[in-house]
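Left out: one protein chain. Kept in place: all the others.
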């Protein structure tokens, strides 16, 4: 049986044959695209919904694992990604703990989808949130969306607020005053009780304890009581109003355990939509066709 | 080159285009099934034989890695698996250290294959054991199977004993008395010397030191001498008798090093059969057709 343990396993003729075979145009024609998923932070929903989207699209996947890579030999993010470009990857999906990690990647010549950068952005999450609201209400104009909780550390809160306003929705906020970003005006802040009675969408956020300094002054119970969406508060919501949450949920903290799968929860619908929007984005960035001739109805 | 780093990379028209594309029926038609493999405990044989089975069947795979997931953010097993259901997974293969982990998963609406639950069950291992014996002897009725060693901590010993009796086989036990489950009757217990002279199948078990308290009173050598299948004991076995072991083998402890690949060992045949039975089970659970019209010959 043929082996390749050392170069001694090959004759000069075989070496020459392999070098010619390596340049064979037939060997190097490709029909399928290849996407590399590089997650430098833990993720379940985003990671596996990208993988599912890619699987359903029939593109090849390379799943990068930071621990098993040359990062442990001190290789930079740029050099790591440049490697993926060099080996012929068509697109990079990247989650990274560093905000705006993509700014040091200007030299790359390959499409990147940001799957979450520190406390920065998470654009495909925003897209799936928009899709979920459009499915529910048809149109975003005039919708009242209340963003609730750990707004300061949320990758999507600010993006969602900005884009919702662009589409004509009204955005309010509720939660601890310490977690209100400086750009939020007092007139936009509601108490949780005001929020549930007025909102079409209660957009709950996960309390990101891993991004805090451990200086919280609440117990889980007292937070839930004061700022959480409790079972009794849910009863005050409008009959058509929905609950959203990017998950994972701290059950019993920002959201009552029983509300996670209640009739007005769209939490698992959001995950399902995550696969859909990621297929749309992957397809758009891999092909870059179709969008130009498209008549937008905004 | 098109990028998606922040929402600023998209115009409102593009966002609207992507949201419509996400709902495109053509984008969401699927022909292939997707299976997620979630191994919360180390595994080589079971994990990769499931992966091989799935690869040979042409189903898409999502390989879950606990370390890189939102489990590190405190997400529960239920919420993790509910996520896989939401993103469109068709079947879950799960190994978990907690016995009967599946009892907390009643709310899920997706087929699950238990690939080992703590000291509980491991049904596809039992199936491959049965297949190995049927290949060898044609029929299980009348066969004498001796289960040897760490019976108390074995996921498969009790299941195999129960199902073998259902199919008309005789089951005996041998090993340290501390590792005999309470339901084993004295008449069913043999010494190792009795066992080798009577058995059609010596079903060896791995000593699962990782599930013990470290209170063993044997050295490897003294265990091997008293309870192991030694080279000299193997010579006392019937000419047609076979040796089985679920592996990994503690070579020189429960089984002599040289017997692992001896002519009567079926250890690697068992692994080969593992791929076959897993394909059969995956196919059965993914399609649920064929079995109903089948004439059983039990």
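We call the chains A and B, going by the order they appear; numbering starts again at 1 in every chain.
Note that a contact is a pair of C-beta atoms (placed from the backbone, for glycine too) under 8 Å apart; a residue touches a chain by one contact, two chains touch by 3 or more.
Everything numeric in this text was worked out from a predicted model, so none of it was measured.
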Selected from A:18, A:139 or A:262 as touching the chain missing from the view: A:18
Which residue of B:134, B:170 or B:233 touches the chain not shown here: B:134
Footprint left on chain A by the chain that the document does not show: 1-7, 9-10, 12-24, 27-28, 30, 32, 34, 36, 60-65, 67-76, 79-80, 82-89, 107
Contact footprint on chain B, counting only the chain that is left out: 39, 42-45, 47-49, 51-52, 55-56, 63, 65, 67, 102, 109-114, 117, 120-121, 123-124, 126-127, 130-131, 134-135, 159, 162-163, 166-167, 206, 210, 247-251, 260-261, 268-269, 271-277, 279-281, 283-285, 288, 290-291, 294, 296-298
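Following the convention adopted for this analysis, only the chains that are shown with their structure count from here on.
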Inter-centroid spacing, chain B versus chain A (mean Cα positions, whole Å): 34
